[in-house]
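Left out: one protein chain. Kept in place: all the others.
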Amino acid sequence: MLLKTYNRYTATRSLDAFKNFLFVFPAVAIFCIFYIYPFFELFNLSLHQWQGIGPKVFIGLRNFQELAVDKVWWTSMGHAGYITLIALTFQNALAFALALACDREIRLKHFYRLVFFIPPVLSEVVVGILWNWILNSGMHNGQQIGLFNNFLAQIGLPHLIHNWLSDPKTALTCIAVVHAWKGFGWGFIILLAGLQTIDRQLYEAAKVDGAGMWRTFWNITLPMMLPVIVLVVILTILGSMQVFVLILSLVNQGLVYHTEVPVTRILGAMSGTNQFGYACAQAVILGILLVTVSFTLKSFSNRIKQA
Amino acid sequence: MIANKYLIQGFFKNTLLHIFLLTVTISCLFPIFWMVRSSLMSNATIFVDQSLLPHEWNWHNYAVAWTKGNFGVYFFNSLIYTVSVVMGIVIISSLAAFAFSRLKFPGKDALFYMFIAAMMIPLPGSFVPLFVLMNKLHLVNTRFGYILCMINVGLSLSILLLKTFFDKMPSDLEDAARIDGCSRIQIWWHMALPLAAPALAVVVIYNSLNVWNEYILATLLLSDNNLMPLQRGLMVFNGAYQVDYPVLMAGLTMTAIPIVAVYLFMQKHIIKGLSSGAIVG
Partner (left out) sequence: MRRLVSWMFCAVLAGMALGCAQAKKTANEIEVWHWMTDRQDSLQALAERYEQQTGIKVKIALFAPSDSYTQKVIAAAQANVLPDIYGILDKKSIVASFIKAGYVADLTEAFKADNGAWEKRLFAKAINNNRFVEGNVDKVKPGIYGVPLDVSNIQMVYNRALLKRAGIMKPPATFDDFIADAQALRRVGIPPFVTGFGEMWIVDCFASNYAFNIMGEAKVMATFRGEVPYTDPDWIAVFALFKKLADKGVFMEGIVTKGNKYAEQDFALERAAFSFDGSWCVNIYKTMNPGLDYGVLPLPPVSSNFPMRMWDGAGSSLVVNDLSPNKDKAVAFLKWLTAAEQQTYLAEKTNNLPANRDAHRAFTDVLGGFSKVMENTTHPNIWPLNEDPLVVEAFDKGIQAIMIGDETPQQVAGEVQSVKVRQMGRAARP
């Protein structure tokens, strides 16, 4: 008797679990077909030598061995790191400053909020082509074509006129700046949302205690914002390390190796030199790196939250 | 006297703040203004005339972009893809997020972490296996195939956003509903979805941006010109045999305007959605 009830109990429970599973089934099905399968195929291909068509030759880890000593690949990692660094420091500092400014009761704050998110809604193709046009260093009848160089000439700084996108000293920085221009709105909007969840009473209390602006910032705003900041940092790293459409539309096929980033290398290995296996190996390494970084940051933030 | 001093200090602080904010505003808007301005120039004047407004407004460029660039078709396609993908994502991801947050089933955590991990792995290298797979499924060069792929792209983040939101939502109401005999699917449809409107707004706008601005998968999966979305048309434009800056800028403007308009229309929802804790968590 008791057993029967128990059996019925487990039966309804597993039926229940099955019904519950049906909720995630569409998502899991799509995900398995369009993500998991290509994902494993990627690992599989990374162990092969393959021209794209024709036979695949299994070569074990040789692609990875070659990748380990591929100077250009690691330089490209460095470039993406540089873009990420600028995004993390200048871009996010700007985003945070703007978010703090717009969190106060100031005039026009809705307008500012509206405007700062416009660059992020434009596509990378649009932004890249547009800035390529603005930073154009060409001359026509002795006059600068590009808006920026022309502006420099107009305000009496002609000595600053420069081939922005074709000088190895400035090209990567220009890319990073345009990337930051396109990206800071994301950080701004997320940080602002975070700031607005902070209880106003905490600020009032701090004011009553006689805390100044800086102390309030250090003791209330920053600790409360830490999880949001970590989120922005993770999103920035993931976005910046994978940037490439912007680069393609800004500097064409690139300036020697000065504007190479991992994804352009992957694309180059795939369509430029037809080493599909090698391209997949590069994708695998980049993927592992990004996963490691973001999971480390996430667990770091969790630990702080618990403490 | 003292009050006056504070007032003056406050005034200066405020002015400085506004100067800072206005500088950023101009740097955001001016490039876009320049794009529109350049799209109204002619080939004869674009390299010569550096004035702020063109002396003669050359709308002809838009007609050229529209007809030669086949933008009418691309525009319609982009619209179909954006609406379909966003609808699909909203339904599928809210079902999944609801289950991840509220329901029990074996392997729940593992599946959830699988989705999260997917957000962090770059796609470029997996294009080729994806394409081979799509062909095996006979989905190459179909709207349906592209829509499914794009749903997959947006799924992970949407699930994460919605799950975080559901986690924060009090479950009292749902418990009451359950006691009243509501089924899970009814709770999802009648309670979870309406309550999650702010988070759904974020999901909608985020994915609209993503689909509208996507072109790599479109290039790979859609070979029929009648199926291609706007970004692709822009690439044809930019990759064309000749440089025609005014028409190129007209193409850029036409690609940018709809999404900016949608954003302006939806922006209240974004802020509200974000601040009600969709991302922050």
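When the chains are written out, they are named A and B in that same order, and each has its own residue count from 1.
Following the convention adopted for this analysis, a contact is a pair of C-beta atoms (placed from the backbone, for glycine too) under 8 Å apart; a residue touches a chain by one contact, two chains touch by 3 or more.
Note that the coordinates shown come from a computational prediction; the quantities given were computed from them, not determined experimentally.
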item	value
In the full complex, displayed partners of the excluded chain	A, B
Sole contact to the chain not displayed, among A:L61, A:M139, A:L157 or A:I304	A:M139
Option touching the unshown chain, where B:A118, B:I147 or B:L230 are the choices	B:I147
Absent chain, residues of chain A that touch it	51-54, 137-140, 142, 163, 165-168, 171, 251-257, 268, 270-275
Hidden partner chain, residues of chain B it touches	43, 47, 80, 83-84, 87-88, 90-91, 127-128, 131-132, 134-136, 140-144, 147, 189, 193-194, 219-220, 223-225, 235-236, 238-243
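FYI, only the chains that are shown with their structure count from here on.
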item	value
Between chain A and chain B, centroid-to-centroid distance (C-alpha), Å	15
Complex contact set, residues of chain B against chain A	14, 17-18, 20-21, 24-25, 27-29, 31-32, 34-35, 38, 47-48, 50, 91-93, 95-96, 98-100, 103-106, 111, 114-115, 117-122, 124-130, 132-133, 137, 148-149, 151-152, 155-156, 159, 184, 188, 209, 212-213, 215-216, 231, 234-235, 238, 245, 248-249, 252, 255-256, 259-260, 263-264, 267, 270-271, 274-275, 277, 279-281
Chain B contact footprint on chain A (complex, rising order)	16-21, 23-24, 26-28, 30-31, 33-39, 41-42, 45, 52, 94, 97-98, 101-102, 106-108, 111-126, 129-131, 133-134, 140-141, 143, 145, 147, 150, 181, 185, 189-190, 192-194, 196-197, 227-228, 231, 238, 241-242, 244-245, 249, 263, 266-267, 270, 276, 279-280, 282-284, 286-287, 290-291, 294-295
